[in-house]
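Only one protein chain is missing; all other protein chains are in place.
By written order: A and B. Residues from 1 in each chain.
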Amino acid sequence: MSDKLIIGGHEFSSRFILGSGKFDLDLINAAVEHAGAEIVTLALRRVNSFSGNILEHIPAGVTLLPNTSGARTAEEAYKIARLAREAGCGEFIKIEVIHDSKYLLPDNYETAKACEMLAKDGFIPLPYMYPDLNAARDMVNAGAAAIMPLAAPIGSNQGLATKQFIRILIEEIDLPIIVDAGIGKPSQACEAMEMGAAAIMANTAIATAGNIVEMAKAFKHAIIAGRTAYLAGTGRVLDKASASSPLTGFIRE
Amino acid sequence: MERIDHMKYLPDMEVLEDSDIGERVVRAMRNYDYSKYTAADVKRALSAEYLSPDDFGALLSPAAEPFLEDMARRATLETHKHFGNSVLLFTPLYISNYCENHCIYCGFNCQNKIRRAKLDEDGIRREMEAIAKTGMEEVLILTGESRKMSDVEYIGRACSIAHEYFKNVGVEVYPMNTDEYAYIHECGADYVTVFQETYDSDRYEQLHLAGHKRIFPYRLNAQERAVRGGMRGVAFAALLGLSDFRKDAFAVGTHAYLIQRKYPHAEISFSCPRLRPIINNDKINPKDVHERQLLQVMCAYRIFMPFAGLTISTRERAGFRDNVVGMCATKISAGVSTGIGSHTEEESAGDSQFEISDTRSLAEVIEAIKGRGLQPVLNDYVYV
Partner (left out) sequence: MVIVNGEPKEAAGMTVLELLSSMQLKPERTAVMIGDEILSKPDYGKVLTDGETVEIIGFVGGG
């Protein structure tokens, strides 16, 4: 059975996306080699001689997902996206618009605006957002290719703090829902996948593990397990208690 | 008479080029194979927190029939969760029975020899005044489907008058273009009901021999045009018994589901009419849709879209209607008379569309609802 993750017309076999905030060569290797990651996110910054080019460490065949981190408004996100495209990163862009330096929560309003600007210019926008159904709908209408709700404040490893709201997005939005930020343990990744998330993005959880390679493997298996359970259709036992008087006794004919 | 192509729009009919909802509904219905579902599928659907369209398909299948009691229990829970104890009341008002369509099952069809009538403005006002006096606050304006005898302006005028007497005005008239819906919305209407009758286009063709109504896709996209025209709510239905009722019910639910996803602000409701005998043909009956199957369909709608309104038709007997309010139905008509002018005249000027089963007055229906521990509500809405 082929079960592909399709984003903006591109197919992926893996449902694990590596965030590279805590960048380190071992982490990228572990994620690609041992967790099967096919998408790695990147940020754009000024570069100087010998500041090293992360691209050289990313194996061929991996899709680069530049983000607009640093952007505080839709306009800034648009500019960063165009720079990313100029720097050879293709059309995928993860929109991150944050103007809150304490909790680093995304600004849904500016993010939806950025989605529209980017989609019009031929990008494949993947908005990182706070899981709000109305905002997600705005982003879909603005041309998003997937929706990336946060599970908990970024880097917090708190797990699925927004579970009920992500579940609503999964029910109501026809695009892939990629759970981003806050996933701290493989069990949480599994839980999100089991309820129908299309993919998981993680970074800190693996980067800060005692053994990066082993944790990368654990995430891979957890995501596959959750996905398989979702496809299998989780069963539940019906409530056995039966009403003393039947509700349908009035039927004639 | 030469029959026109039922899939081809007539010149004045608006085409929604940018929408594929109609095609998706028809495709989903064609692919719906209710024989494939098992008891396990039904149990899974009944225990799912949110139901997928496939779960809905399971609840409509024959495999779900032994679970009707479980469905009724789940439906009751959902109805209570979303509507509490309240039951909405309304009265339908037929203002004209002229019809230009030839639908072989309908008493209004243009070939049927019945007494035709159309209320003028004074007549509409008199009827509405009489209904409003009973305490009713919501009215549903109906006509036969004739653009000639009851044009958009006439219907708009009726809506304006209704707006004076009632807090909530719905229409159940021929499908219109978006700008026409916008116009009657301006006049005061906020809800549009269009019965697709059957979603099987081949069967539809055999039943609707002539008239505007013969054009299948134009009718199919009516709700979307109504929402775009600014209507707050739209209602969906198939006339159960015309075709394969399970497939039709699946199409109704899918249609409502797709409209709701695309227009999340739209209020969704369902009606569940079954075929009834008509004047000059008392042999018409709902065939394989017995009360048991009707209840299955109603419970399936409720469990699939727990937030949607569900109207129980006057076509059904009082004993059935009283038992389904609070379980799956949220809205019930009362003081119904489907003749033209029959709310004020002893003898109505025009004949009715079908035989009704429940002729109780508003006061009687209110008593029956209260007797079941439910709360009759005349209005829960503000026109803005």
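General observations
Quick note on the criterion: contacts are C-beta pairs under 8 Å (C-beta built on N, C-alpha and C of every residue); 3 or more make two chains touch, one makes a residue touch a chain.
Everything quoted here is computed from the prediction, not taken from an experiment.
Listed by label, the shown chains that the missing chain touches in the whole complex are A. Here one chain is not drawn; of A:Ile7, A:Leu44, A:Ala74 or A:Leu247, the residue touching it is A:Leu44. Per the touch definition above, the residue from A:Ala35, A:Val140, A:Ile154 or A:Ile212 contacting the chain not shown is A:Ile154. Of the options A:Ser14, A:Asn203 or A:Thr248, the residue whose C-beta touches the omitted chain is A:Asn203.
Touch with the chain omitted from the figure is made, among A:Ile7, A:Ile39 or A:Ala84, by A:Ala84.
The residue touching the chain not shown here, chosen from A:Ala74, A:Ala152 or A:Ala181, is A:Ala181. Residues 19-24, 41-51, 53-55, 64, 66-67, 69, 79, 82-84, 86-89, 96, 154, 181, 201, 203 of chain A touch the missing chain (whole complex, contact as defined above).
In this section, only the chains that are shown with their structure count from here on.
Work out the mean CA point of chain A and of chain B, and you get 42 Å between them. Those residues of chain B that touch chain A in the complex are listed here as 40, 43-44, 46-48, 50, 68-70, 72-73, 76, 261, 264, 290-292, 295, 317, 319-320, 323, 327. Residues 133, 137, 167, 171-172, 174, 233, 235-238, 242-243, 246-248, 250-253 of chain A are the ones that touch chain B when the two sit in their complex.
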